[in-house]
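Every protein chain but one is kept in place in this view of the complex.
For clarity, chains are labelled A and B in written order, and residue numbers in each chain start from 1.
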Amino acid sequence: MNGELFSFKRDISDIGPSVLFDILGFPITNSTLFILLITLGLVVFSVLVFRNKSLVPGKAQAFFEIVYEAIHNQIKTITGNDYHTKRVFPIIAAIFLFVGVSNYLGLVPGLSSITLDGQSLFRTATADFNTTFGLAFGALVVLHLVSIKDFGILGYIGKYIPVNQIKEDLKKGVLSPIYVFVTILIACLDIVGEFAKAISVSLRLFGNMYAGDVLTTILISIFAFILPSFWVAFGLLGALIQTIVFGSLITVFYMQAAGPEPGTEGK
Amino acid sequence: MEAEAAKYIAKGMIILSMLATAIGEGMVAAKAMEAIGRNPEAGDSIFSKMIVGMAICESTAIYALVAFFII
Partner (left out) sequence: MIGEVLGKLGFDWKVALANLVNFLIIYYLLRNVVFKKLGAAIKERQERIQKGLDDAKRAESALVMAEVEKDSILKDAHKESKVILEDADKKGKKIVSDAKTLAGEEASKIKDSALKDIDKTKEQTRKELEKEYVSLVLDGIEKVAKGEIDKNKSQKLAESLLK
């Protein structure tokens, strides 16, 4: 049997996106184009669905309402109350939808085969570390702003530099320098942990999606016809799970950062 | 031994870290399923907590992945 008949050797895609052209010094990469494609799709969808909005929804609107409700329920099981759900819903739902659409669009066969000058024109946005890190970093910046708004500047700093704890430690006599040292060490760990959050969350999504891409390529180069379909089928599940993980983790970080619901502070 | 060969050996060893990650995630999922079996009404809540727990377990694999690419 001729091995080349049933297998297609392809280069494993680069770990980073490839730059297509520059605008004012900002490189436009294939993952950026992918995001623009999603934006375009979103605009077309909005026009088509909401042009004739009716009380009895059409198929597309009904599907989107199901998705909307599912995301709402997912956020609510984590936040546990209506106030936080309503507050955080738009940004978390946007992340959910963006990551989900990007993951699923990345599974569409042939989309990454459109090439220009030997570089593929579209790259799955979530299989690009820039996108996931930008997303996680932006989300965490927003969460820290929310935290400052809820606790005030001093309360926010006090969360990371435990002044009261150090004061208590100083009263502990001979061993107090050790206690203070440990407390400061833990505080440093907390601060590092905040950065680690952004990196670990974005790397998780990127790693899963990129590994999916790489594994598909490898499987196709081994045996192109039946073998990869199982992996792609698993990818359908993985895309959903990674979406839920990313959105849920951002929600959990939000719950750690945000203050209690106003009016219930005394309880 | 050439430097290149040592690099590949190191990458192979890093991949072994996924073994522990898989075991850990499997334990999380197993315990979560047990809990859901015992109390099916709390299924939704347990599921989202399980996802978060698994994600934190997976961090180890993520660090391994980073190391894999850095080396």
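Note that in this section a residue touches a chain if its C-beta (ideal position, glycine included) is under 8 Å from a C-beta of that chain, and two chains touch if they have at least 3 such contacts.
The structure displayed is predicted, hence computed values, not measured ones.
**Q** One chain isn't displayed here. Which of the visible ones does it touch?
**A** Every shown chain touched by the left-out chain: A, B.
**Q** Of the residues A:65, A:82 or A:190, which one touches the chain left out of the display?
**A** The one listed residue touching the chain not shown is A:65.
**Q** Of the residues A:17, A:212 or A:238, I need the one that contacts the missing chain.
**A** Here the residue in touch with the unshown chain is A:17.
**Q** Which of these touches the unseen chain: A:38, A:121, A:146 or A:187?
**A** The one listed residue touching the chain not shown is A:38.
**Q** Considering the whole complex rather than only what is displayed, give the residues of chain A touching the chain that is not shown.
**A** Interface residues of chain A facing the absent chain: 14-17, 19, 25-29, 31-32, 35-36, 38-39, 42-43, 46, 50, 53, 55, 57, 61, 64-65, 68-69, 89-91, 93-94, 97-98, 125, 128-131, 133-135, 137-138, 203, 206.
**Q** For the chain that got dropped from the picture, name the residues of chain B it touches.
**A** Interface with the chain not displayed, on the chain B side: 66, 69-70.
The working rule: only the chains that are shown with their structure count from here on.
**Q** List the residues on chain B that touch chain A in their complex, please.
**A** Residue positions touching the partner: 44-45, 48, 51-52, 54-55, 58-59, 61-63, 65-66, 69.
**Q** For chain A, which residues are in contact with chain B within the complex?
**A** Its residues touching chain B are 15, 73-74, 77-78, 200-201, 203-204, 207, 211, 241, 244-245, 248-249, 252.
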